[in-house]
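All protein chains but one are shown at their positions in the complex.
Our next item is subunit A:
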């Protein structure tokens, strides 16, 4: 007899009320052992892997990656006695939906009581759910109005309205062999959304590969009445003209940070166009250098070094406005942030104490930072306490922009595309490598003069890296 046990999202951090599901480590049909990692969740405090409380077979994944779930919500169903069940992946979802209430009251109990902290950080209290008082007079047989509000209805497996009419299969009926599941996981393909073309609707390797190809740049789909494709995914409105997608962790945080920054710090931006031919020559030379053979040398590296040198000449720009105390906080260090576009959205990890690094060390740190960000493994620690940021809009072929400050910082440099342009060089018009720099500053504490000097000095090193010898 199969025995189904639900696993409810626990409070992993004393008084947390919700968490984001980041990544499922298992799929339906997987056999799991006790304490095998099931899922990675992200709370307000940290990334945490939840170990399985039971041994058995995963029969249902109730919440998709990306969803925000309240503590106490069932997130997965495990069959702890799969022997005698029809077939691990053939188990009818109707049977499985009658989940045992075996997950005892611990999760919901935590939800109520864990607002009080014994040791560790302070927490905010979980919303108190009150038990109704018994009526003063003998109550009639009518049941009390509402039982204590359970920890929110389970987030339904979000049904994706796909336009081609193929309703996405709920996760419990996904048919795919383990190697195909592994491939899909490696490629980041959600099997819920892959139509199976194999016998009996089994998803084949080819289906996954095709899906991966479709999702390369951005998933596109043709909507009725329109021969040009638009975005796919999310919940499509009834008239088929809009798609709604919930705002999730990184996007939400980006939005918060940008609103906070744009509407508290008055921005002013200064621009400079600069001939970086000598920087390009230096980059080419360093690429040949054996000492740099283990890392990538890019113009961004020289720009980072140039900015660091400029800040060291004008250290008052490494500062922050503390509104609460009405103080300006001057930082005696440079934690250099690099805005990185990642699969999970925009993140701005920073290189700690970048001012102490030699060029090679800085190159390695830059390489590590981008590799970590691309792999989606940037830690919260890497994103805190930045002092200045570079956004390399040049990689998109853009001349420059007016960047918005990373909150808590006083300056941000936009590094534009480098292209050959006609340029007056030694009195003659020559094709030269030219780029545009833009520096936004928090005008509450940085005046135009200071920002301009920092930008001009950055540009000067890029125009002639030998200047670094003088200032370094």
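Some observations on this one:
Definition applied: a contact is a pair of C-beta atoms (placed from the backbone, for glycine too) under 8 Å apart; a residue touches a chain by one contact, two chains touch by 3 or more; residues count from 1.
Just so we're on the same page, contacts and distances are computed from a predicted model.
Per its UniProt entry, the chain excluded from the display bears the name "3-methyl-2-oxobutanoate dehydrogenase subunit alpha", taken from "3-methyl-2-oxobutanoate dehydrogenase subunit alpha", "NADH-quinone oxidoreductase subunit N", "Sarcosine oxidase subunit gamma" or "Beta sliding clamp". When the missing chain is restored to the complex, the residue among A:187, A:381 or A:470 that touches it is A:381.
Checked against the hidden chain, the listed residues A:13, A:195 or A:367 yield one contact partner: A:13. The set of subunit A residues touching the chain not shown comprises 7-14, 34-35, 45-51, 53, 101, 103-110, 112-114, 118-121, 123, 129, 131-135, 139, 144, 147-148, 150, 332-333, 352-353, 379-381, 384.
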